[in-house]
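The complex appears here minus one protein chain, its other protein chains still in place.
A, B and C are the chain letters, set down in written order, and residue numbers restart from 1 in every chain.
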Amino acid sequence: MSNSFGKIFKITTFGESHGVAVGVVIDGCPAGLEITAAEIQHELDRRRPGQSNITTQRKEEDEVIILSGLYENKTTGTPIALMVNNTNQAGKDYSHLEHAFRPSHADYTYTAKYGLRDHRGGGRSSARETLARVAAGAIAQKYLQQYHIQISSYVSAVGPIALTETYEQLNLSLIDSNKIRCPQPEVAERMIALVEETRKNRDTVGGVITCVIKGLPVGLGEPAFDKLHAELGKAMLSINAVKGFEYGSGFAGTKLYGSEHNDEFYTDEKGQVRTRTNHSGGIQGGISNGEDVYFRVAFKPVATILQPQTSINSAGESITLEGRGRHDPCVLPRAVPIVDAMAALVIIDFLLRQRTVK
Amino acid sequence: MSNSFGKIFKITTFGESHGVAVGVVIDGCPAGLEITAAEIQHELDRRRPGQSNITTQRKEEDEVIILSGLYENKTTGTPIALMVNNTNQAGKDYSHLEHAFRPSHADYTYTAKYGLRDHRGGGRSSARETLARVAAGAIAQKYLQQYHIQISSYVSAVGPIALTETYEQLNLSLIDSNKIRCPQPEVAERMIALVEETRKNRDTVGGVITCVIKGLPVGLGEPAFDKLHAELGKAMLSINAVKGFEYGSGFAGTKLYGSEHNDEFYTDEKGQVRTRTNHSGGIQGGISNGEDVYFRVAFKPVATILQPQTSINSAGESITLEGRGRHDPCVLPRAVPIVDAMAALVIIDFLLRQRTVK
Amino acid sequence: MSNSFGKIFKITTFGESHGVAVGVVIDGCPAGLEITAAEIQHELDRRRPGQSNITTQRKEEDEVIILSGLYENKTTGTPIALMVNNTNQAGKDYSHLEHAFRPSHADYTYTAKYGLRDHRGGGRSSARETLARVAAGAIAQKYLQQYHIQISSYVSAVGPIALTETYEQLNLSLIDSNKIRCPQPEVAERMIALVEETRKNRDTVGGVITCVIKGLPVGLGEPAFDKLHAELGKAMLSINAVKGFEYGSGFAGTKLYGSEHNDEFYTDEKGQVRTRTNHSGGIQGGISNGEDVYFRVAFKPVATILQPQTSINSAGESITLEGRGRHDPCVLPRAVPIVDAMAALVIIDFLLRQRTVK
Partner (left out) sequence: MSNSFGKIFKITTFGESHGVAVGVVIDGCPAGLEITAAEIQHELDRRRPGQSNITTQRKEEDEVIILSGLYENKTTGTPIALMVNNTNQAGKDYSHLEHAFRPSHADYTYTAKYGLRDHRGGGRSSARETLARVAAGAIAQKYLQQYHIQISSYVSAVGPIALTETYEQLNLSLIDSNKIRCPQPEVAERMIALVEETRKNRDTVGGVITCVIKGLPVGLGEPAFDKLHAELGKAMLSINAVKGFEYGSGFAGTKLYGSEHNDEFYTDEKGQVRTRTNHSGGIQGGISNGEDVYFRVAFKPVATILQPQTSINSAGESITLEGRGRHDPCVLPRAVPIVDAMAALVIIDFLLRQRTVK
């Protein structure tokens, strides 16, 4: 019941880290959208392991295979199934983890929940599941381009190093210009240095991703439970390692008075309804108001560290574990396309839902 | 499509602020639960307007009427419909707001979304909708008591005034002992003073509510999209005025190294699997691990202020508005039972879902 | 989980026969539809007990109360809650049925399923639940009128007495011209005579309702599981006492060869794609093709008969039961508006879903 997301543009993901394949079925993509495998691959490549020295050095091609739903590079309205084979899993030895409960991983909770688990590489709890989201999100983003809706995510903090400029001050076209995916170049350098140092220390570090959505029409989002920011929040919190979500003024806004926080309406020179400030983050009553939507997503440091840690095994006995192999010292740069994808999935669903409202 | 919440214990709310009634239908409540109208009323009274001088002075009885689903004070497995009549709406004049778009309210977005709106008292966008959630949550909480699951929410910050103690240090039985619903009495007094001063200034102030869930069995929550914290996050973000959600280490956790953040497992004297720290907030891989679940919810200052503000009307013309009547200078104390209710609704749904998993 | 119907135009019904009220919440009705209580009441009156001597003589007003979702007689896009008070339930004595399992009723299965039941008047299993569907269906039908979609149901058989004319031959404006709701007057008289005789014999009789949907645009219905006829079938089979559903050529069509059954396409003088025959019942591959959609619904004889019957009580002991009071000797005439309503609910949902498809 829990592997689907969306009400109209609905995705269902499948696959374990070291099973045969990871994939997604998209049900409800409108017919007639032109999309190529290369366009999907582009987003997968942004998420791919081994893309730089500050991500895991695992080599995975992660090549998308389109199983259904397209004909002559157009969506047909039927389910779109996309799949990536797990080419890298062969020959790995995970037997030392078969009975271990790694700290701050899902080994223990999966075992308790289901009574058994596929322990290889984290099984279903691996962040490898997110490649299915990125593939689906690439199709959603292509669709949104027709409406001139632009989603831009970037790393805004790594550990204690945070951007000093707001998204309005930044040049968002620079996001992919460095390996940490931060559009403020001088801060990006310090972030990269921190990640490299962390990696050398066999440790990991967390951070924050900011996302900005421009060009959203007025009226998206639903009152009551499916507020635009509530669905965005759920979408982001469903990404591995995420610990928090805030939009607009967020937690900082709780310290303001209403007279400071309220966004005054005015009519601009084009006759468009606008607000002079945007503490609302582009959303009022759960519905987009035409201003930029922006939010921040907190990522904890990756749980797998290349240091000895004390833990227990499934018999409850104390053991010592130490991460092996190639792992991300900082998940942030590879999480940027995941945030993009989840945001696109939320927006396309609301865009389609809005067609039924009046 | 957006007025329902939950997959198995599923609620659907209805009603506008100044329509005939506000209510809820609960579909999927297990049969055989003993519950009385008085037990539901108790939670509604915690949310009721006019309960103290720091909430709105509107007088509303908000008396619950049980329309269906109970027989001799037991749930029968059929839909439970609960309703509260809007006794207070008569005779109010809202014509000055018929064409106004109040700043940081949903007037503009509703009109854009639906092409029309019931403007009286905010219509459906009024926080009055949340009484339906509180009524349903009271039933959920009664059910959870059988499993010794305890949900405790409290005000942990008002504007800049924040608690200095963690939930482990606080006596949570003191929550309802003061009118701000803060279990650290000396801080509560300062919070109350701030709200009273804000009210005198005809302004409003925001804050933070912390929620702690104790006694949760291991295994609740679903991997992938319906992670326990993702559903909690959506639930909280769907409450009026909420701007952010974080659980466990939250945003602060992003500044830690993995070696600091990881929660080490051990087996306690009862043979129970435990963690020595709880940065995970009781959730790993989206599934409860048996530790306390805790999270923080950010509330913006109430948008209605008793000061003149510049805005526009539906013709796009500039107007001056000033809040009238009786409004909350700070929504936090009345939001505490709403956070309790939404948390209970999330937990009961996962508790029932878990029965189908193995 | 089972008290909702529809994906976009979604209804949730509540209420027991002898509880406080029976009602419905409609979530997803498009905003801006003009509808009055009188229009809803008109359909409820077609279903009302006591409307003629061949229905139950119970007197129930069944007056609709609109709780939410309308403002100045227009839908606002928010949930529409409708309710009918159970004014007739007071003072009835149902204690003789408290522990009885009536033959071919749901007393036994409800008790087994839920562990308890509200036995008064059948509780939730009473066909009184269908008034909620009729109320919601009235709104759906009003919406469909804008698209010139016409739904016409009529009694086509009572016991062994069946119509001799097809729907194309009948004057469907005569449906409400007699108390059995059969548009072939001479057959209607014989049907009425049979029902009256059956009533005198303290027995009940079944029959068939035929429904025709004209004016449906091409393209409604979804391939795979939510085929137009699959949803219509589920909708009809969910009505109390229904035992079968067939559309187009139905069961009789199984005896034809493909060369006889296939519907040949041609282009008519208006350039419209048409078929020369309509064995397909207006649906191909689960999707409407622009021809009339028609189907037949089988109703068993009402289970409550005014004769002594042997049964058991909840202790498993043999007992003798005899129906008391005022019951329908034939449910068909009152079921006609229910079939209309359920058909309308299916069609409006597909109409709205189709807006998201391309």
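By our rule, a contact is a pair of C-beta atoms (placed from the backbone, for glycine too) under 8 Å apart; a residue touches a chain by one contact, two chains touch by 3 or more.
The model shown is predicted, which means the values in this text are computed figures rather than measured ones.
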(message) Please identify which residue in C:G32, C:G50 or C:G219 touches the non-displayed chain.
(response) C:G219
(message) So one chain is hidden, and I want to know which residue out of A:P103, A:G123, A:G159 or A:G323 touches that hidden chain in the complete assembly.
(response) A:G123
(message) Take the complete complex as the reference. Which residues in subunit A touch the chain that isn't displayed?
(response) 1-4, 7-8, 10, 12-16, 19-23, 25, 27-28, 31-32, 65-69, 71, 74, 76-81, 83, 113-118, 123-124
(request) Extract the touching residues of subunit C with respect to the undisplayed chain. (result) 1-5, 7, 13, 101, 103-106, 108-110, 112-115, 124-125, 129, 157, 159-160, 198, 201, 203-208, 218-219, 221-227, 229-231, 233-235, 237-238, 243-251, 253-267, 271, 273, 275, 279-281, 283-289, 296, 298-305, 307, 309-312, 316-318, 353-354, 356-358
(request) Could you please point out the subunit B residues that touch the chain left off the display? (result) 8, 28, 30-32, 77-78, 223, 352-353, 355-358
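Basically, only the chains that are shown with their structure count from here on.
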(request) Compute the distance, rounded to whole Å, between the mean C-alpha positions of subunit B and subunit C. (result) 39
(message) Counting only Cα atoms for the centres, state how far subunit A is from subunit C in Å.
(response) 46
(request) Please list all residues of subunit C that touch 2 or more other chains. (result) 8, 28, 31-32, 77-78
